[in-house]
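Removed from the display is one protein chain of the complex; every other protein chain stays in position.
Chains here go by letter, A, B and C, matching the order in which they are written, and residues are numbered from 1 within each.
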Amino acid sequence: MAGNTFGKSFTLTTFGESHGPALGGVIDGCPAGVPVDINTIQKDLDRRRPGQSAIVTQRKEPDTVEIYSGVFEGKSTGTPIGFVIYNTNQKSKDYTHIKDSYRPSHADYVYDQKYGFRDYRGGGRSSARETAARVVAGSIAKQLIAPIEIQAFVSKVGELSLPNPGAISDFSYIEQNPVRCPDAEMAAEMETYIKQVRKEGDTVGGVVTCIAKNVPVGLGEPVFDKLHAVLGQAMLSINAVKGFEYGSGFAGASLRGSAQNDLYNEDGSTKTNNSGGVQGGISNGMDIYFNVAFKPVATIMQSQETIDNKGETVTMEGKGRHDPCVVPRAVPIVEAMTALVLADFTLRNRNSKL
Amino acid sequence: MAGNTFGKSFTLTTFGESHGPALGGVIDGCPAGVPVDINTIQKDLDRRRPGQSAIVTQRKEPDTVEIYSGVFEGKSTGTPIGFVIYNTNQKSKDYTHIKDSYRPSHADYVYDQKYGFRDYRGGGRSSARETAARVVAGSIAKQLIAPIEIQAFVSKVGELSLPNPGAISDFSYIEQNPVRCPDAEMAAEMETYIKQVRKEGDTVGGVVTCIAKNVPVGLGEPVFDKLHAVLGQAMLSINAVKGFEYGSGFAGASLRGSAQNDLYNEDGSTKTNNSGGVQGGISNGMDIYFNVAFKPVATIMQSQETIDNKGETVTMEGKGRHDPCVVPRAVPIVEAMTALVLADFTLRNRNSKL
Amino acid sequence: MAGNTFGKSFTLTTFGESHGPALGGVIDGCPAGVPVDINTIQKDLDRRRPGQSAIVTQRKEPDTVEIYSGVFEGKSTGTPIGFVIYNTNQKSKDYTHIKDSYRPSHADYVYDQKYGFRDYRGGGRSSARETAARVVAGSIAKQLIAPIEIQAFVSKVGELSLPNPGAISDFSYIEQNPVRCPDAEMAAEMETYIKQVRKEGDTVGGVVTCIAKNVPVGLGEPVFDKLHAVLGQAMLSINAVKGFEYGSGFAGASLRGSAQNDLYNEDGSTKTNNSGGVQGGISNGMDIYFNVAFKPVATIMQSQETIDNKGETVTMEGKGRHDPCVVPRAVPIVEAMTALVLADFTLRNRNSKL
Partner (left out) sequence: MAGNTFGKSFTLTTFGESHGPALGGVIDGCPAGVPVDINTIQKDLDRRRPGQSAIVTQRKEPDTVEIYSGVFEGKSTGTPIGFVIYNTNQKSKDYTHIKDSYRPSHADYVYDQKYGFRDYRGGGRSSARETAARVVAGSIAKQLIAPIEIQAFVSKVGELSLPNPGAISDFSYIEQNPVRCPDAEMAAEMETYIKQVRKEGDTVGGVVTCIAKNVPVGLGEPVFDKLHAVLGQAMLSINAVKGFEYGSGFAGASLRGSAQNDLYNEDGSTKTNNSGGVQGGISNGMDIYFNVAFKPVATIMQSQETIDNKGETVTMEGKGRHDPCVVPRAVPIVEAMTALVLADFTLRNRNSKL
């Protein structure tokens, strides 16, 4: 059983390789009557697109989505929504140098071992290009779960980090800067740093923080499909992610219970939110917030020693057009996966009571 | 659709509340021929059991498992393995004080909201007692995936932490001390600290590190069921878990690509292991290692203000027999969930090639 | 991936062999608030039980169900409902004669081939004893889908058959006779015939017809999970079933469109019901009706030639206490599976619209 479907009631199945004719997906389980606006979807896709600023990859991928089914007169019909994004700017010859060799910290080696061979062009299925399909589906999911609002942003690049990202409430500057950091001063520092790293032919990691507001009480399905557990899977399934924490997270491991516990107000809200909006795996009506750690992009513009598929040492030069830092473009992907998770649990929660 | 089944090929469905007649589970998809030894299972259960040392809860739960199906003449038959653990030491009256009130940072409030009412005795389904069923299934899963070896241990309690837990290779002291920390000196410090915390009527969080050795190349199913993504869900589904990171984890977000990348040896192994044994969501044959952050237990032996189900403020005293620090007993649970994940991917990987 | 779970939103996972300590199941996805009355369940179980009349097997299996979780104060809690039925009357030594030999038209041979060995006692997992767990779950499902009413009955035994079973509306006599045929005269004939067959050491097949009333419009999920398709799987998964047809069924293959088509009344009901209550895989509000064909029980009280596990010819004598005709006891099983299907689609249909 393969792993290209996400969700149980609102499900997304994606297909497509980096350099095949097209990628796309099928959403099954979207209820009838959800507004589906192609321009809104395209706007989300454009936030993920390469070439949108000076600090991301300069590849040109227009990423235009075509919806082939499941939508009629501007609304979902309850039948599967199939969509396709054509690959129009592949330069497959860029990748002949990796046909027989394994790029360090890429998936080349394990794909060859697992499947016996691989579509080596541009990383094939292991390319983050696949996430474009997630953004399309996430955009539709957002319509389903309104008025929930999901906002992600960059809270860390290398050693530069915002002090208390879960508490940020002014999101207005996020889309005003290429780093997608909500703080103007920090955004400028990060941008400078990323440019410096790129100049050195290197890459750098970072952290994306995500906050979801207006989440109703009751989303999440104990015991294995706790809300934060499935959010964790969703985030960790994004390329280059190395860690996930919600609420007090890893810092909570240092706390005492008397400091961690969130006391109630009389309306059921809590005075603090160390729980990150989730108790016992179920949303409690407070803001959901979590952090997602991304490693630096593995392709660097420096020569590295590696091996070929005969096990012999070869030297590999970095080639192609790659991101020096992935987190600015990861922001819409994190939001999309969050929307998919919340849409799925919204539908599943309809069956919690008789 | 509820969430009490884990896995897709090797599946575990659990049932049971803290204070009902019994809890248990059904394993479906265990191939025929796996040795199933009740004594081995019981040994794993005993490591999770309350009352095993001075620093855990003093509740007496013998936790004896009975296997009702799927095993014949000491081996799995390929049919579902049903098992039950009777609840024999419930003191339901201990919990009448929470019948109408919501314990801070517990699941009481969200269960009432989601389901309309709840089995309030001992936390009902939200109790960590449910994890006993996971330990039973994990014990059988370990037999299926031999010779993979899984070892978890406590690497942090409050502010006390081991420096580089992923590099630890001597596991001999882990079961020699009640904290389950592999370092004797640190173990003693942690034990003293936990006792101090308990004396103050408080609780404290911690981190469990897990290492899996002898993992073959190829486990994990892109794109959504990446090995580390499902491991993340598995760990985050354990009660009180707040974060998950693998390989270089959150620290990897600070690194540059030139430092993070793992270069190959000629046999396909890597010189470093920042990847934590997983590349592109697929095991690469190196040790898998990850950290799991646990928050402090929410039940403290101090009085806390909270609300009742009419939204009125009440004062709640901590009662019952609870753990001052959950990580020592969480070690076998982390191992069990790891075994379930690796068993599931082992079976799924059998279909990667024609 | 094994096959012991049925349903997608309201799911039943069963476990247990004929002669192990117990069989049972877990229902996951039952919404909170469904009345669960142990006496009602027991009544359904008693209709399936051996030894209830002179024309069924005289084995004594009291089949008492114990519910271990998911029910509190008489109602489902939204958490999994685990239940167990102990095996108390196994005579395992009755089955030593089949340990190494394969009974004709039983599953002995294929289990040995598929799994490498088998629990040979009483057919092990392939025994129809497993259906007791289905009856328990079906009984709970019926409470969930009220006011839908499900009634099955025997419409054929051997060559004796009711002329137009889908049109029968008086169900009062069904539980008044051991055959469970709604027509008194036919019931008497069938009973006499079954006794005659048994006297000859033989067995005979039959047909169970099922009618579901008060089904709302909208149940069923195109395109693969059409209502009648999943009903078909459900029925065909019952031991000894050889065929399924709904509405005009196989006879409909002989019809012309002008005769088959059901014309509408102004309220959306139809003047005829050749559709059997299902159009395009979705219930249309008319009665659902279908027929289920059962082959004769394979165990006959005559000597048959067969082979042992070395491929050598042996003679096998029929032993044990078996049904001469399975359809009377199949009636509650057909009803239970129908209830499971309708419960699952009832929950799934809640997500058809925004």
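Following the convention adopted for this analysis, a residue touches a chain if its C-beta (ideal position, glycine included) is under 8 Å from a C-beta of that chain, and two chains touch if they have at least 3 such contacts.
Because the structure is a prediction, the values reported are computed rather than measured.
Put simply, the hidden chain is in touch with A, B, C once you look at the whole complex.
Per the touch definition above, the residue from B:Gly29, B:Gly122 or B:Gly220 contacting the chain not shown is B:Gly29.
Touching the chain that is not shown, out of A:Gly78, A:Gly257, A:Gly281 or A:Pro328: A:Gly78 (per the contact rule at the top). Considering C:Gly33, C:Gly51, C:Pro104 or C:Pro178, the position touching the chain not shown turns out to be C:Pro104 (whole complex). Those residues of chain A that touch the chain absent from the view are 1-2, 4-5, 8-9, 11, 13-17, 20-26, 28-29, 32-33, 66, 68-70, 72-73, 75, 77-82, 84, 114-119, 124-125, 347. Seen from chain B, the chain kept out of the figure touches residues 1, 9, 29, 31-34, 76, 78-79, 144, 222, 347, 350-354.
By the touch criterion stated above, the residues of chain C touching the omitted chain are 1-6, 8-9, 14, 102, 104-107, 109-111, 113-116, 125-126, 130, 156, 158-159, 197, 202-207, 217-218, 220-226, 228-230, 232-237, 239, 242-250, 252-268, 270, 274-276, 279-284, 291, 293-300, 302, 304-307, 311-313, 348-349, 351-353.
Everything that follows uses one rule, which is that only the chains that are shown with their structure count from here on.
For the pair chain A and chain C, the fraction of shared interface numbers is greater than half, so the two copies use mostly the same residues to meet. Taking each chain's centre as the mean of its C-alpha atoms, chain A lies 26 Å from chain B. Chain B and chain C have Cα centroids lying 39 Å from one another.
With centres taken as mean Cα positions, chain C sits 46 Å from chain A. In chain C, 1, 9, 29, 32-33, 78-79, 347 are the positions where the chain touches two or more neighbouring chains simultaneously.
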